[in-house]
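The complex appears here without one of its protein chains, the remainder shown in place.
Going by the order they are written in, the chains are A, B and C; count residues from 1 in each one.
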């Protein structure tokens, strides 16, 4: 840490800062510049509180030199972390595509969606059972019933599932049914929730808050990691800026920035990122080109009837088209798209037939 | 609601929208402009989902005409709501000053602070027992122990207390000790928490999230109100913008905007709003001039030693100076500063003596 | 300046930085922390380019310690600068109110406005002759004709006038007619224009750009000051944020921040700041309470017919009401509102009669 004194700081004020820093266990190194005295703090800074110095007379500002996160930092694992979810690997050479409807609305809807997204090549199924909604008068999700349908869809298709957990009390319930726990953007800084999912052994996808700084996102990941759960993925899903042409500003820059700063896999969510289904295909391609390890996409058999996010959902046929494009872009940058678990590229043809059969079975 | 069709929308697409809207119970009124057809939806729109139309072919955009909140709207109570907390009235002619340290750090610290802020004229005591902290390695609050000290400080000074509640599980605990439940900025959209405080009968101060739109703040208040608790105050505490000269951008405009849109009392928090104690006095005066019904301020007997927010806390003597200024500005706009409950202006002199005596008793 | 090396920076990379800094004339002081080496640069840094180091291998980041502006800094004039414009003093104990229509639309309109605002107590007349407009299809101002009407309004009322200059070629023309040159928000970083107004001897009011950082505003002032014109005022007029409840977010925090950082007088523009006439009165009172040295307000005899900014203009009678409020708030903080030049408080009664007579004369 560096403490910058005001130009008019007195010798007594400087002395006071030096003594205080020492009392917190830091070594100090004063530097007398032309206008300012600057005090560098080195050594063990674990007991040093930055705000103490900001509150002191004569101090202009303090500047942090070291990152405030440790376990999330790339320096702790320079090769990058990979996370295995039922045979699907996040953070490796392959790019994982997670897809499905925003909300689980019915048994039919989620099973039909699961088959459709698997057929097009997705390897993880998404679907919300507990929904955080801006209006108390909107659909709030099916709850446990939705979780059961998700589990059933997994059984039929073999796709692992991801779903959001919103409260501490429901962690065990959600973890019983799903393969990846999603922490939504509104809960990025719900520290109680972060600590508790940090005590589970389920992989967690942590979404960046709508006004979360990249550094804050990493600090929030630190809450999970420091509680023992090292299977954390970070998800960019759009930030709030002055621009209103898109619902949010999908911040693709976060992808290479996070890959550089951290060893954790990075997921991109272009549906929430832009809020506009017409923008999802180009921004999905761009996310892969920028280095995302996974995509999470909204696919709905009938977007107009969706109980949430219909405006940012793709129809299954558009999603299938997009998958073709994604495979080509992934290849162009030396990666590939992960196949549904247990499959090889050779299974592709069979898969399509199988899906047809599954459809008959299920919807009969 | 108004649905704007694309210039090239077909007759079939327009027809589809009209039929869909009718099936949701809305009356429709198409308007054929020079470039666009626009469809106005009137009547009962409770079953109308805007995103359905945004997902439809031929639709350019939808525009909401009516506010999405009802109970929070000024139209439901044009005269404004007042909330009584142990004899202190929020939302009336008087401006309430709440003050105290960011965190309860010890019995001595909170009692000493309570006496000091009461002496200077504050009528509510603040102090955090459960603290949401950006870093998992920071001080997280004293928990229930802190609540007990707050209650003790209330007993000694007669000041009602406000403190933050962070989780559903601790609502009952916090409500047992404190007079006003504070919902922090990070939890503005923690809907589970909002619903549950909505079921209590404690007044609630809801803080605007760091990137909360004013309309979203009102929607969040709606979650509390619609669960039966009508004693809600709204608090402006700074938003996140590109400007870094202040920690946040304290958005004073929100004060008159909220007063116009809603009947709920409005509180200003210049300490978090600016993050800089030197800016707290001028911005406090400005908040009162702009029409705030209350201020919440951080006062700490020794800001340098504060375990949190020392950099935005006032020393007691600076706070006393500020109180003088606040009284003058309140008067200039035809209001006054609320006295500690049960007191009259005439008690002022006695009060000061009393405080001296209290100090002796307590710290003996 | 402080250069922070990456944790894995090599000795050779550190050495390279040290030598490069020395070659630019800086003294260097390396500090070896636990994870990072940090290099402090002291002495004469005028030849040091920060980006050189940011481009170097092994460098994590650079941190500027000193403000990049000099002449605008409060340290060059700790007592604050006052600027005299035809007997009206900016930056002293009195708060100056500038008022008038957004655009000069006709001889009658500007003269009528001038009389009305003077009568209510404004001491400077505003009015745009050259208008920067978002649409090429909007009214672009009367140009020189408008300047002539402004000058005529000054002759009749004695009020100095302020008007915007948009291009280098028209500086001489505008300076011939007006008392204060206004640089609009869109031109805050029009460096060619800043340099040239820096060579005139007319006071300049420089508006903060809609996304201007406070530090950038001061750097832009530096362009004017370093060209020899020391009569610069800084104007806060709203910044662009995610909030859409107000057209801009009027950043009142900038007022105390600028007063602390700089010796230049600070003006507040609540009309552009909020874009909503109903918010102008409370935010004007707040601006004075926060320490603004002057206000610039839009007053139009018939806002509905205004060719620009009618939605943020006050009618003369509302403005007169506001002036009463401003006088009271100014007094509450130990200041007063400047009277029109050459007047004393005692002239007030006469003034009102005079204004009546002026009206007859002019509009006859």
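Definition applied: contacts are C-beta pairs under 8 Å (C-beta built on N, C-alpha and C of every residue); 3 or more make two chains touch, one makes a residue touch a chain.
What you see is a predicted model, and the numbers here were worked out from it, not measured in a lab.
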item	value
Which residue of A:25, A:43, A:228 or A:282 touches the chain not shown here	A:282
Omitted-chain contact residue, chosen from A:153, A:166 or A:214	A:214
Residue among A:25, A:228 or A:256 that touches the chain left out of view	A:256
Omitted-chain contact residue, chosen from C:119, C:164, C:179 or C:222	C:222
Candidate in contact with the missing chain, chosen from B:24, B:40, B:173 or B:341	B:40
Contact set of subunit C toward the excluded chain (per top definition)	20, 46, 49, 51-52, 54-56, 68, 132-137, 166-169, 186-187, 189-192, 195, 209-211, 216, 219, 222-223, 226-227, 240, 277, 303-311, 313
Contact set of subunit B toward the excluded chain (per top definition)	2, 4, 7-8, 29, 31-36, 38, 40, 42-44, 63, 65-66, 75, 211, 240-242, 244
Touching residues on subunit A - with respect to the absent chain	211, 213-215, 239, 241-246, 249-257, 260-261, 273-274, 278-279, 282-283, 285-291, 325, 328-329, 331-333
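Following the convention adopted for this analysis, only the chains that are shown with their structure count from here on.
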item	value
Interchain centroid distance [CA atoms averaged], subunit B/subunit C, Å	31
Whole-Å separation of chain centres (CA-atom averages), subunit A against subunit B	29
Residues of subunit C touching at least two other chains	211, 241-242, 244
